[in-house]
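All protein chains but one are shown at their positions in the complex.
Chains: A and B, in written order; residue numbering restarts at 1 for each.
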Amino acid sequence: MALVKSEELPVRLEQDVVVARQAVRRLAVELKFSLVDQTKMVTAASELARNTVVYGGGGTMRCEVLIDGGKSGLRMTFEDQGPGIPDMTLAMKDGWTSGSGLGMGLSGAKRLVNDFDIVSEVGKGTRVTITRWK
Amino acid sequence: MLHALIMRVHTAIQLIQSRVSLAKSSARVTREQTCRKSRIAEILKAHQDDLAAEWVKNLQATGTGKDSRISESQLREQTKEFLVLLSEAAAAGGDVHSQAWNATVDFLEDVSRSRVQQGFTSEETARFIFSFKQPLFARLRAELAKDHEAFAEETWAATELLDKMGLITIAAFQKTREDLINRQQQEMLELSTPVVKMWDGILALPMIGTLDSARTQIVMESLLQRIVDTGAELAIIDITGVPTVDTLVAQHLLKTVTAIRLMGADCIISGVRPQIAQTIVHLGVDLQGVTTKANLADALSLALKKLGFAVTRTKAAN
Partner (left out) sequence: MDRIPILRMGKFLLVSIQVDMHDQLAMTLQDDLTSMIERTGARGVLIDISALEMVDSFIGRMIANISGMSRILDAHTVVVGMQPAVAITLVELGLSLPGVKMALNIEKGMAYLRAQRAAEEGDGLNASHHSDDGEAGYGTRQE
């Protein structure tokens, strides 16, 4: 698996969520993702970026373009140094929310991508990595 | 059937690759001495006609050129041309990735592609190169009979070279097959997803064949796009031609219906056969208020009714 391109964006304010969405859209278009795949990736990024801002107290988003064999993919990593998630099973459940959302953020984002990975430690922060292959 | 073929080509390539790498490691010992120029090029050039004749004989002995797929003259031409290219390239050194080898590699790839079109198997295609081994080795033995060390060395160099050529041939063969399969898959997808207009405001999608995720996604997208383009308020998905419905397919259908509703249109599923109805219930899939009809006619009649149309007969049938 080769890393072709990597960019990092701050995700601290609400407006950064919009900037993050646009960055993901641009990369997905560059990779010639289909319109549906673009939309899925942008939507997943929007959910996770909002989580980073609202629950993680701000952090970063790293976008990476990957090539593995003949296929290309887009990987995004959202990282914050927030309070972390105490109960992962609960957090991944549909409809469960600790805030004011619909509780579709994490579980929904997972359904929109091919690979989903979440690491969280209470008091240290959370890191979510998602990948979608073309 | 195609899968089986690909698997066979794969195994063949792996076999050759492992042979090449195995041979490479054992050759390291004699490597220092190969600074001396290989005599293969020279021998190839000097005995081109003899080698070509024996090669063709060998090819024919293993069955190539015995039927109408390829004529003897064609076979002669190909072997001759390859020998000319090979002797030129070999004179420039043994690195097949270098510029000097381009013409040879291109030629081999062309041969492979034409073999695919002529209906040869991967084994028959690979045999084109491998049946050259015997004549070449015989020639080397005759030329280098007195110098055992040189004979061993040149035999090894020839083996390595021909294995590489064989590898190129099979890789090209496989690539051509894969391109063909991809193109056919694409064509099949396009052929199998016609969205038809049934009436003003009513679209129908007759699904035929097995539904998998990739296909369902394409079908779903083209139907949704047609709904936007035509402003049709009702879509009928007819699954009469779908042999089986499993949990995944049922879920895909449900997702399609939900997406259609999100866009502001509605959907009827028709052609649900008794077995499929049984499966759906056994699987415990909840069709959440999706309208289903036994056949396309019933679905159309319901769709017309929903859009406020009435069908009346103005004349009695004869």
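One rule holds for everything that comes next: a residue touches a chain if its C-beta (ideal position, glycine included) is under 8 Å from a C-beta of that chain, and two chains touch if they have at least 3 such contacts.
No experiment lies behind these values; they were computed from the predicted model shown.
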*Just name the one of A:R25, A:R62 or A:K134 that touches the chain not displayed here.*
A:R25
_Please identify which residue in A:E30, A:D68 or A:D94 touches the non-displayed chain._
A:D94
*Using the definition of touch stated at the top, determine which of B:Q117, B:T210, B:Q225 or B:T244 touches the missing chain.*
B:Q225
_One chain isn't shown here. Among B:E81, B:E160 or B:D266, which residue touches it?_
B:D266
*asked:* Using the document's contact rule, name the residues of chain B that touch the chain not shown here.
replied: 217, 220-221, 224-225, 227-228, 231, 233, 255, 258-266, 306-308
*Could you please point out the chain A residues that touch the chain left off the display?*
14-15, 17-18, 21-22, 25, 35-36, 38-40, 42-43, 46-47, 50, 94, 101-102, 104-105, 107-109, 111-112
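Here is the rule we use: only the chains that are shown with their structure count from here on.
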*Could you give the separation in Å between the centres of chain A and chain B, each centre being the mean of its C-alpha atoms?*
35
